[in-house]
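Apart from one protein chain that is not included, each protein chain of the complex appears where it belongs.
When the chains are written out, they are named A and B in that same order, and each has its own residue count from 1.
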Amino acid sequence: MSAYALQDAAPEAAAKAATISKPENEPLITARNVNVFYGDKQALFDIRLDIPAKQVTSLIGPSGCGKTTFLRCLNRMNDLIDICRVSGDITIGGKNIYDADIDVVALRAQVGMVFQKPNPFPKSIFENVAYGLRINDLAGSKGELKDSVERSLSRAGLLEEVHDRLDALGTSLSGGQQQRLCIARAIAVEPKVILMDEPCSALDPIATARIEELLDTLREKFTIIIVTHSMQQAARVSQQTAFFHLGNLVEYGATETIFTAPKDERTESYITGRIG
Amino acid sequence: MTDILKASLPGLKRRHAAEWRFQLYGKLAITLALGFLVAMIGMIGVSSIGAFTQTQIALSINFDAESLDPQGTRNPATLSQANYGALVKAALRDAFPEVKGRRDKRKLYAMVSSDAEFTLQNKVTADPGLIGTTQKFWFVASDDVDQLAKGNIDASLPETSRRMSDKEVSWVKQLRARGDIQRVANVSFFTSGDSREPELAGILSAVVGSALSLLVCFVLSFPIGIMAAIYLEEFAPKGKWSDLIEININNLAAVPSIVFGLLGLAIFLNIFGLPRSTPLVGGMVLALMTLPTIIIASRASLRAVPPSIREAALAIGASELQAAFHHIAPLALPGMLTGAIVGMARALGDTAPLLMIGMVAFIVDIPSSIVQPATTLPVQVFLWADSPEGAFLEKTSAAIMVLLLFLVLMNLAAVLLRKKFERRF
Partner (left out) sequence: MSTTEQPVFDVTTRRGLRLAGQAIRILLIACSLVAVLTTIGIISSLVFEALRFFEKVPVQEFLFGLEWSPQTAIRSDQVGAEGSFGAIPLITGTLLISAIAMAVAAPLGLSSAIYLAEYANKRARGLIKPALEILAGIPTVVYGFFAALIIAPTIRMTGSEIGLEVASESALAAGLAMGIMIVPLISSLSDDVINAVPQSLRDASYGLGATSAETISKVVLPAAIPGIAASLILATSRAIGETMIVVMAAGLSANLTANTLAAVTTITVQIVALLTGDQEFDSAKTLSAFALGLLLFILTLLLNVAALRIVKHYREQYD
């Protein structure tokens, strides 16, 4: 497949809706022959991966191994980086997301993202969650919007703590609360997939525990892919695990298998702490 | 669960159209701004072309010994007092014998610039051997003839709506037919000072005035500026005083330039009694204006020097002063110089404060020191822009182009300096 330079489909091109259908046994996301370059430097080598629907898949590996890079390919956030080139096929629900008729804006509404450092907008809590709904024309009436916002906040486990001050600035919350606000913001538009890039690395253990609890309930509705530095976290929250090392996908399978009976010796070295 | 993509489909088109328009506004704004720049410089440049050429008229001068040197002594005093104007008039009458009547004759004499007699005087004093001969010389034409020759006076208009009468136009035609009119490079534009006659006006006095003013400005503002910057960056204890000084400097940088002119008028001229309209006072006012710029730029370059250099110097026993002057300042010097050049470029173009201290006078002589009355290039532009004679239009444009050229050179120098000495620490 030819290399893709950055940028979304031209506005003139018909933005064909990529209906994401999910037969239960088929993986939701497939990646084949994915190579990523930053300028002349290659960051990912020939990645081949299947991600099932409505489960938590974790991507683990030492720093700089390419897991965040791969994550960002899934919602084409790498398009925002000038020197980044992505080649290969990535399909979500059977549709190749790098096709010319894909509208990147619509894609990102279907594939949400939570970042490493909580980044709520300097707006009110309400407006933070409402933002995605408003720009995607999902706001509806005032009452409907309020319901949507409160539902998202509740699903993110934050509503109880902030229900009486939805007008307060999102940035006035604690670190853990801010991250849950970002989760609420991401799930408000009801994406099919949620990507999480080390969402707990900037949080204290208690806040981390709360978010890990959340993941279990969220996966009833959403497919979740989480990049994590902590193997313990991966073991706790995910059903599938993929181990990356120096830009290669070394091993991939059920979390339990990866951690108890790894097939590759590099996986074993990482898990036992000898590398990374 | 609602399929989000389908629901937002009609919306998607609208949103992408809005995005396209948004980008377009940005490009349009930049195009407009830069288009204005090109139009402004282009139009001024085009109208300046005429000023670089000068029209000259050839006349046969009869150096009549009777009128110049009746005694035959060739005494320089006598020679310098002779009536050369009469020679020019005689030559014109000879060229156009059909012209009668005082009014017409006056128009005829006015075709040649008023400096013709001085040109003759210089020639005879230099070479008295000319007396008694008849020679053909080229003389600078008057501004009307010059403008007509350059096509700026439309000869096809009815006589009453133009500056030159039909007769004058026909004389010029005749001269052209005889080959007695030529266009040469206008060297005097660069070698003479201002003049009431547009055809003789030049920018030399203004250029020298600008140079002297900038010299005074640099000599005052650069040392004081970098010393102040060194003190504030390296030595000043953090506290109320240094905050106050910093606020002061930032404020001064934003004060309108005309206020500095008022300061110069009230204090330098009235209290100190310094001579009005001189590069000394002009330079002092410009220095006060440039000082904040130099201090701010110098502080930035000092800050760019890594603290490890200071620590290394102190560690081998240098005093704080030695560390500052022997080690840190030299590394920051290129940046400070660049800031100074940029400040000077700004000072070169500044007009308002100089108007306040009197540099609006009509200065003909080239100033030879900083305490002689002078004008500067931008002030000269301002003065000429006000003149009613059409011929000053091209001179003003030309002066502007010269001014812009100097600015380009100075900024290029700053860029080159920065590139050459740029260090990545």
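Following the convention adopted for this analysis, a contact is a pair of C-beta atoms (placed from the backbone, for glycine too) under 8 Å apart; a residue touches a chain by one contact, two chains touch by 3 or more.
In this text, all values refer to a predicted model and were calculated from it rather than measured experimentally.
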item	value
Full-complex contact with the absent chain, from B:Ala29, B:Ala65, B:Leu157 or B:Ala315	B:Ala29
Touching residue (missing chain; options A:Cys182, A:Ala207 or A:Ala242)	A:Cys182
Where the missing chain touches subunit A, by residue	75, 77, 80, 82, 105-110, 112-113, 115, 117, 119-123, 131-132, 135-136, 171, 182, 185-186, 189
Positions on subunit B where the hidden chain makes contact	15-16, 18-19, 21-23, 25-30, 32-34, 36-37, 40, 43-44, 223-225, 227-228, 230-232, 235-236, 244-245, 248-252, 254-260, 262-263, 265-267, 270, 288, 291-292, 295, 319, 321, 345-346, 348-352, 355-356, 360, 378, 381-382, 385, 393, 396-397, 400, 403-404, 407, 411
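Keep in mind that, in the parts below, only the chains that are shown with their structure count from here on.
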item	value
Inter-centroid spacing, subunit B versus subunit A (mean Cα positions, whole Å)	63
List of subunit B residues in touch with subunit A within their complex	1-9, 11-13, 15-17, 19-20
Partner subunit B, residues of subunit A touching it in the complex	11, 15, 17-20, 103, 105-106, 109-110, 135-138, 189-191
